[in-house]
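Apart from one protein chain that is not included, each protein chain of the complex appears where it belongs.
The block that comes next holds chain A.
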Amino acid sequence: MSRPEDTLPPDLHYNDTEARKYTTSSRIQNIQASMTHRALELLSLPSPSLILDIGCGSGLSGEILSSIPPSDGGPHIWVGMDISASMLDIALQRDVEGDLMLADIGQGVPFRAGSFDAAVSISAIQWLCNAESTEVSSSGRLTRFFNGLYVSLKRGGRAVCQFYPKNDQQRTMISGAAIKAGFGAGILEDDPGTKNAKLYLVLTVGGAAVDGATGDITGVVKGMDDVDVLDARRKHREKGRREVKKGSKAWILGKKEQMERKGKVVKNSSKYTGRKRKITF
């Protein structure tokens, strides 16, 4: 079967007809609901939280977030981002409780630092592997997305993204971009090897990202089968540290990136960044 991701950009694929077909299919409703419950289990939120739903579509994932009873730590409130006006239109008609935004996650996540307790994304982020135009690369879009997501989550926050990579290359491309943004990352696979196999990218902010140990991500997925803990971040960091000379342009850019991730206001970088300025009188 051909993948819709390979055929059209998401806002064109999810037009009025497809959005309706998608949302009214009871098979799809059930699958999306069960994956959202699984994602919530991995987030293990102890109390009512503010959640970002990435690629929220018509709200099949979001409505689960609003429906969690107090005995299970809910109900949560959520903000959903989606690029398809048709999908959001159906969400409106279905009167979902979350706030909706028409936005392209490949352009970033426009929230101030530490806004959300957690983020979920169900069946959406593989779309980022297909660049919409020649103007922007898919790796640039993935970077902007994960950098923005990292900033917008509170320290100690988590994100769980269920996704359908086309192949191993896409899987690595996505998890690699998350790690580079500073996340502790692991991939959990449910029903591996079957046609119902589901991949969850589990991301953590803080803790591990500070001291370079993979402590908290292994904590999240401890005792689970078929977990692939990714610790490339550590290697990446150490390598970076050894090679960069203090005060050099690369060092300054690294520092700025670090500050930006913490949500600090940082001057834009230019070709002049890190250059010696002439003394003028």
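The working rule: a residue touches a chain if its C-beta (ideal position, glycine included) is under 8 Å from a C-beta of that chain, and two chains touch if they have at least 3 such contacts; residues count from 1.
Everything that follows uses one rule, which is that contacts and distances are computed from a predicted model.
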Response to the item:
Record lookup, UniProt, unshown chain, options "Rab-like protein 2A", "Vacuolar fusion protein MON1 homolog", "Multifunctional methyltransferase subunit trm112" or "NEDD8-activating enzyme E1 regulatory subunit" -> protein name "Multifunctional methyltransferase subunit trm112"
Discussion item. Can you say which of A:19, A:40, A:79 or A:205 touches the chain missing from this structure?
Written reply: A:79
Practice prompt. Taking the full complex into account, find the residue in A:19, A:40 or A:88 that is in contact with the omitted chain.
Written response: A:88
Worksheet item: Of the residues listed, A:28, A:50, A:173 or A:229, which one is in contact with the missing chain?
Response: A:50
Worksheet item: In the complete assembly, which of A:110, A:156 or A:192 touches the absent chain?
Response: A:110
Discussion item. Could you pull out which residues of chain A are in touch with the chain that's been left out?
Written reply: 47-50, 70, 75-77, 79, 81, 83, 88, 92, 97, 99-104, 107-108, 110-112, 114-117, 133, 135-136, 144, 152, 154, 260, 265-268
